[in-house]
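The complex appears here without one of its protein chains, the remainder shown in place.
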Amino acid sequence: MIRKSLSNLLSFKRPTESVEEMGSRPLMMPFSGGGCDRCGKCVDVCPVNAISVSDEWTIDLGKCIFCMDCISSCPGSVITEVPAPLYALRREDLIFRESDPPRESEGTVDAEKAGVIGSSMAIRELDTGSCNACEAEVSCISAPHYDIGRFGIKIVASPRHADMLLVTGPMTNNMWRAALETYEAMPAPKAVAAMGTCAISGGIFAEGDVFGEGVKDTMDVDLFIPGCPPPPERVILAILKAFGRQ
Amino acid sequence: MIVTDTTSCDSDLLAQYVKTYYSDGWRMISMFASESYPGATINVLLRRGGEIMRITSEVVDSYPAVAAQVPAASLFERVIYEMNDIHPDGHGNLIPAIYWRKGDGHPLQKRPYDTYNEIRIPIPNNPIRGTGVYEIPVGPVHAGVIEPGHFRFSAAGEPILHLSIHLGYNHKGIEKMMEGPVSKNRTYLAERISGDNAVAHGLACAHIMEGEAEIPDRARRIRVILAELERIHNHLDIVAGLCTDSAFVVAAAYGAEVREELLRTNRRIFGSRLLMGNIVPGGVKRDLSDGDMSELESAVMKVGFGAKKLDGYIRKTPSIVDRLETTGILSNENALRYETVGVIARASGIRSDVRAEVPYDAYGDLSFSLITRDKGDVMSRCAVRVDEIAESVSLILQCLAEMEEGEIRTDFKTPDGFSCGLVESPRGELVHSADIRDGRIWRYNIRDPSFVNWPSMETAVMDNIVPDFPLINKSFGLSYSGNDV
Amino acid sequence: MDIFNLTLQNEALTVIFFAAVFIPALAGTILSLMFRYNKVANLIAGLCITSCAVGIAAYPLRALGVPLSYTFPLSSAVGDYALAIDQISSVMISLSSVIFMLIVVHVVKSSSDSGCRYSGLLNVLFIASFLCMAADSVLVLLISWEMITLSTFLLAKKGNNDRARWMFFVIAHIGGLMLMCAYGYLAWVAGTQTLSDWNGLGAIVGSTTSMILVLMIVMGFGTKLGLLPFHAWMPGLYGTAPTHTAALLSTVCSNVAVLTIFKSIYSYIGVTESMSVIAFAIIGLAAATALWGAMESLVQKEPKKILAYSSVENMALVILCLALGMIYINESPVFAKLILIAGLLHTLNHSVFKSLMLMTIDTVEDCTGEKNIGRMGGLAKTLPLLAVVSIIGVFSMAAIPPTNGFVSEWLMIQSIMGVNLQSKGMSLLIPLVLAAVGICGMMMAASYARLYGFIFLGRPRSDGMREPRPMKNGTLLPMAVLAILCVGMGFFATVIMDVLTTGVVSVTGIAPSPSYRSVMSEEMLPLILGVLIVITSVAVLLVVRPGKEREVRTWGCGEDLGKEMQYSSIGFSQPLVRVFHPFYGDTTVVRETKEGSKKTVHTEFTEPFVRYLYMPLGNAITAISEKISKTQTNRIQTYFGYVLITLIAVLLAVRIL
Partner (left out) sequence: MNYLEIALMILQFAALILISPLITGIIRKIKARMQNKVGASIFQPYRDLHKLLKKESVVSENASFFFRLVPYISMTAMILLAAMTPFVYGGVIAPYSDVIAMVYIFTMFRFAMIVGGLEGGSAFGGMGSSREVMMSVLIEPALLISIMTLSAMTGVGFNITDISGSINAAGAAAISPALLLAGAAFVITMVAENTRVPFDNPDTHLELTMVHEGMLIEYSGRGLAMMETASMLRLTIFMTLLGTVFFPWGTAMTLSIADLALSVAVIIVKLLVIAFGIALLESIIAKMRVFRMPNMLTASFALSLMAMISLYVL
């Protein structure tokens, strides 16, 4: 163990990736850039009703679970994979139309919050009924490849010490009171990030025993991070960018 | 697979029937009510080795509890009572599984009900009192990055005198959502029953949908690869997690590193870090190119070495071995009594593995050995996991070596009737079963291995000290989401 | 001041002083025999307070040069009844009077223990204590000591607590018997029964005899101080007797005992070089007692019992100091001076903070009706002032700077460590004693943290705690005075140390120079440390002012916290019990009911000493005492009758010896 520790200490080759490297793996989402004849095949196959063709081809990234069945189902092959935005500050910003294609995310959360907690952030992860996939990914963010600690971000035990609530899951009826209490227990200024499709819109569980459509119906959400589940690097990048660190 | 071996009986005799089968060496793997409004059918699924059979019984709103005769039924009957409002008479311990409920009705009942009210069932106090005894409530919001569940310890100092586990915070009504027309994209929902066991749940769901359809050989092999990859990353997560929880940080970081490499390979080859969306009824979604196969081969071998190295770090460090050994012992008798399955059972000396007993997909053609340990402590569970990683690596390599060109999907039609899907998930024996009527799923039941394993943890922690609980919990590695469905 | 220089006037002043001390108290006693109305009780207590107030004047008068010695104009066959207050006694008398007065004020204000009989006995106890400290003849000493025993025995009567009371009675009389023998023998050797004429009797009787005498005296008084194995009555009696009785026992009576031991060893018998063997024995005993007290106090369920064991520990430390002094005095007199000062200072400090804490506990019990620490909690929210006063007391007990408790422990460790002993064998003692003091100190701190934390902090664990009755008017006053004393005596410890030096010098005959200060670390440290602490806190407060604050529910991991869901006092000490398992006689029983779903856990701590030594003894004694109790008529006259009979017995015994 001593040898391993010392060789790690002195090694020049670390698995840790730079921000650019992390940004080089885009999350692909389905999108029809045009030429849709509104046949509705993609609407039928979509397991989460994220696509609508009633007006124009519209996809709600906040509902998409990235199964890409719409791409294979499209008879005209007009739906293609495009890079998905990293985050959104408002729920509406995750709905894309043919006329309003996905762009790179811009803007930061409330300046006062970003100013106080931006450079040193304690995250309290809160599972409100997720399937454990988001947890599996969140637990990776402190692995050597990502090492969220180097940005001054850490995961803490007590909500009293936390600055940001990272919420996953569709907010089940059983959890929402506990979630509210956790939110209350945090000292201001505090931020809330909804991570993953379930937390944004209820996702595939929207029809189940859940409270409202996603976390935003329970508490004010500052940051939406799409993905099902969002890979660790996207969580890190979204936090860094939304808090003006990049 | 379609279950054809069915016995019907009067509801008064159900308990007697189950007991008779039990004395014949059958074991209950699932039990649920399929409501037909009015009345309901109680289904009891039994397994003996590779044989599976079903006992059905028509009930109105109550029946004599099976739990009175066969303790294993106790858990299932609690859920039946809560979900379908069918009262098992003489059960004695109907602790709720869900604490907040919307509406007066019961989640799985078919008749419509008013969803306006909110019902709050208070969490019962622990049945232990005395001088200086207090309760430590932990959860649903835990300190670590884990799922919600409520643990209530009773202690008078450090030793745990009693532990009650109250779950249900993750209840999302998945079984109810599964109902409806048979559709291929149900596997997406099934995968999200427990996201880290996506392949296993997807497979179980696919097995139900496929009925007796013939799956192409290549797809069957890719399925095994997927399932074993999932097993590796789950086991690695837990072994590394044990290091994290005992502040053995360098080894933990190394474990996370090895795991991350595997997840990245998953993403490159299968498009998803947690292998989601790869199992589709009738086959698999993505084919493997030759390049993929060689990449996969080197990746799993690297993981195999990594896991060995991690195991070496643990074994060579007395401080962590001391921590893991003799902690959280689940004795062989208790493991049998609680009918535990999977890694936990194998670590307590029970030879049970669905892959060997009811081979599905390509497992029948492959050779692998069953890993068991007999001490039943945290170290044994850790060792079983480490050895299983090596077995999984060997299974994947076997699949890759004998991979033949061919189709990866087949068309099929889901037959009506009663089907069940049995899969050895990384956590153990996973059972999905469905009552399909006229091309519609009338009732879908999910029995995650965690569901039967949770109660055994209540005994394994007894007389351990409170700070050792996180280690024990981690070594069990149970799912909350899969339990609550 | 010139007028006092005249001898005649000084003598007159002495008489006036003694008269002013005794007359109100005697009047109170007589009144209590005559009346039983509650209104009179206050008058009787008032008389006692008057006596105490006069008693406080002892030190100032002595400092002004009033001789304060007096021989009663009646004499017995064996000698005169003489009183003489020397310097050290005057300090003790003054401080004890302050404490006594505050306790009586608290008795009156809280009225939980008041009543004619109780107030009357307080008067008796005061007279007895005063006489004992001022005694100049063996008869006065022994009689007053017996009076203390009897009056506390009677004061302890409350409800059905006969067993503990009789245990005290028996053990105290074992001690009394030892004292009687020792002093009788000394008186016989000295040829006079005037104590001030006794000096260095050890040289006459030889070292072996004097060692036995020292042991008898230490053990004799040790029965009241709780030396092993005589501590057994303390928790029982403290737990059941009225709190004020316990307060008086552990403060004033302890002061009396320590003072008399001190004077007996260092003046009457005198310490010779060959006596180090007995000093070692006493050190060992005291260290064992201190550790025992510290360990047992951690597992007690009643606050008063925690304090009882705390008294055991503190008094053991004082005895340890006195015994160490016996070794030092021949090796390094200046350190002997320092350690004796430390011991005496600790006695004074102990009486201040212990009476404060016992009053606090009395108030808590009075307001909430709760006696079990396991059912307390949350009082700081409802009785904030009491919490503030009590945290000062707790800090003082735990020897946290800048309180007085810290100063005496600081001195103790200095004198243990600073000394340079000639023989290596003796030097080996130092690390062991230091280790004992260190472990005791931290264990007691843990015990006090438990005491305070489980009474005042957290959430209430029972209904009585949730809505306590408000404190009675004026009960806070004596406690506040004591709290101020706790801090003040810490800040100005040097002044008290100087005063004690004079006394120590005159009793032991150690040369006044070199001054103890020459071997001390910075002597102004307590004051400077106190000032520094205040300055730093203010500075921190100015730099980091309290910011915005919001009150929410205690974090319960997202679920409601039920009333069972907070740490218990038994759980708090469980890890330590497990570490020191062999020393605790704990038994944990888990009982499962028939259905198997309900379980009960019972944890019980029985002191091994009690279980294996006193239980068999006690059973026998109970059988006897039951017979005796038939003769009790619950009338105070009868009790005084008993007192008289016992006194006569004492006189006869002395006469025979």
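Note that the chains take the letters A, B and C in the order they are written out, and that residue 1 is the start of every chain.
Assume contacts are C-beta pairs under 8 Å (C-beta built on N, C-alpha and C of every residue); 3 or more make two chains touch, one makes a residue touch a chain.
These numbers were taken from a predicted model, which means no experiment stands behind them.
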Chains shown that the absent chain touches, full complex: A, B, C
Options C:C321, C:L500, C:C557 or C:V601, residue touching the unrepresented chain: C:C557
Among B:P64, B:P107, B:G157 or B:G277, residue touching the chain not depicted: B:G157
Touch criterion as defined above, residue of C:A82, C:L307 or C:A380 at the omitted chain: C:A380
Given B:L370, B:M403 or B:V466, the one touching the chain that is not displayed: B:V466
Residue among C:A20, C:L215, C:A449 or C:A480 that touches the chain left out of view: C:A449
Touch list for subunit C against the chain that is not drawn: 377-378, 380-381, 384, 387-388, 391, 394-395, 398-401, 406, 409-410, 413-414, 417-418, 420, 424, 427-428, 430-432, 434-435, 438-439, 441-443, 445-446, 448-450, 452-454, 456-459, 521-522, 525, 528-529, 532-533, 536-537, 539-541, 544, 546-557, 561, 565-568, 571-576, 578-579
For subunit B, the residues touching the chain missing from this view: 134-138, 142-145, 157-158, 243, 245-250, 252-254, 257, 317, 319-320, 322-323, 465-470
Interface with the undisplayed chain - residues on subunit A: 1-2, 5-6, 8-9, 11, 14-16, 116-117, 119-120, 144, 147, 149-152, 155-158, 160-161, 163, 185-189
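In this text, only the chains that are shown with their structure count from here on.
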Distance between the centres, which are taken as Cα means, of subunit C and subunit B, whole angstrom: 65
Distance from the mean Cα position of subunit C to that of subunit A, given in whole angstrom: 67
Intercentroid distance (Cα basis), subunit B paired with subunit A, Å: 27
Multi-chain contact sites of subunit A, meaning residues that touch two or more partners: 158-159, 175, 177-179, 181-182
Junction residues of subunit C - those touching two or more other chains: 556-559
Subunit B partner contacts - residues on subunit A that touch it in the complex: 1, 4-5, 8, 15, 45, 47, 65-69, 125-140, 142-146, 155, 157-159, 169-170, 172-175, 177-179, 181-182, 204-205, 207-210, 228-229, 231
Sites on subunit A touched by subunit C in the complex: 158-160, 175, 177-179, 181-182, 184-185, 187-188
Residue ranges of subunit B touching subunit A (in the complex, touch as defined): 98-102, 107, 118, 140-141, 143-148, 168-174, 176-177, 185, 188-189, 192-196, 198, 237, 241, 250-251, 253-254, 256-257, 259-260, 263, 267, 273-274, 276-277, 313, 316-317, 479-481, 484
